[in-house]
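My structure is below; once you've seen it, I'll send some questions.
For this view, one protein chain was removed and the others were kept in their places.
And then subunit A:
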Amino acid sequence: MDDSAKRLLQRFMRRIPTQMLKTTLEKWSRLTVAQQKSLDFTQSKWALTEALLDICEENKWTTKHISELEMIYVIDNPNQGMWHAFQLMDPEDDAHSVELTQFKEQFKSHLSELIRHVSVKIKKHTDEAVWIRIAWGDSYSRPNHLKPTYVVHYLQTPYVFVTSLTSKQKPLLSQALVLSTRHHAIKDANLSGKKFTAIRDLLMRQYQQAFPTKYPSPLKEKNQTVSNPLIEREQAGPAANRLQMACEAFGDGMLPQLQSAVYKLETKFRDQTNKTMTEREESFRCVVKFASTNLLESLRDCASSGIASTPVTPLLSSIPLKGRNYFVITDNSPGPSSQMHQKTDG
């Protein structure tokens, strides 16, 4: 067992919580029953690591096997690190018929054509997601398994989710993905967050959306304790209306957990009392960032409680509607490079 395999296992053991170790090792299914039994999970992590190292040594397992173990753990616990979404563009006619074996072969061969030292592992999860683990090297060094990139793609969909990708690796990955999924281009989908599941659910529309249908699902009313029944009756109508609009804008029930939304403003400063700022030639730049442990839920609550006005401004409802949390706002007139035209007044 070489040094890099050893370090990979040590790092893996540091990352994984002890209570998850047993199930992960079972899923790995490389240990014999006797080996599995010999491990005492009440021991300290250090002792467990030593015991596992011995077993690996015995079986002459290499980084290939250890990275498998790491992959199983990451697939089961994907809400770590920072995930970024990308969107594949202009599918070719045969894009919808790409199947797993073909994709695997193509992706590996395209990537290894672009870079000499790279180690790729592809595994399909039970929910049809294709998980790709890439350990990058360069022309002189062997693949670094301690800093792998994880890529998740559902075949036949336009979305790709990526974590731990450097700007140097991005064009390589992009090209391999575009070619192997039979598309023409790939672009940043302007959506990122710490929870992989949230980003996936938002783009794959796997969260509960509310629609104004004829037989509306009864939106759950909050238990408000209002002492005066007259006030209650007077306010029930507008309150229900606000709740409906808030749910239509952001969704119903559990919402994907986004942590932030960023609006980059590149607009003219407009204020008659402040001539120096208003008359400046160049645009007024500022960044507005909303942050929360669950941003969409916070926004929905603001709208339904009346803190934010309803109907919800397109600036906020665009987050779930367009599935992105990074916007550049420019003035409507010039600036063709804008990503989201928005008239700003005052």
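Please note the rule applied: a contact is a pair of C-beta atoms (placed from the backbone, for glycine too) under 8 Å apart; a residue touches a chain by one contact, two chains touch by 3 or more; residues count from 1.
Assume contacts and distances are computed from a predicted model.
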Name the absent chain as its UniProt record does, using one of the following: "Histone H4", "tRNA (guanine-N(7)-)-methyltransferase", "RNA polymerase II holoenzyme cyclin-like subunit" or "Centromere protein O". "Centromere protein O"
Of A:Q36, A:T62, A:N77 or A:Q209, the residue touching the omitted chain is A:Q209
Taking the full complex into account, find the residue in A:K64, A:H96 or A:K187 that is in contact with the omitted chain. A:H96
Chain not shown, touching residues in subunit A: 96-97, 99-101, 124, 128, 154-159, 203-206, 209, 211-214, 321
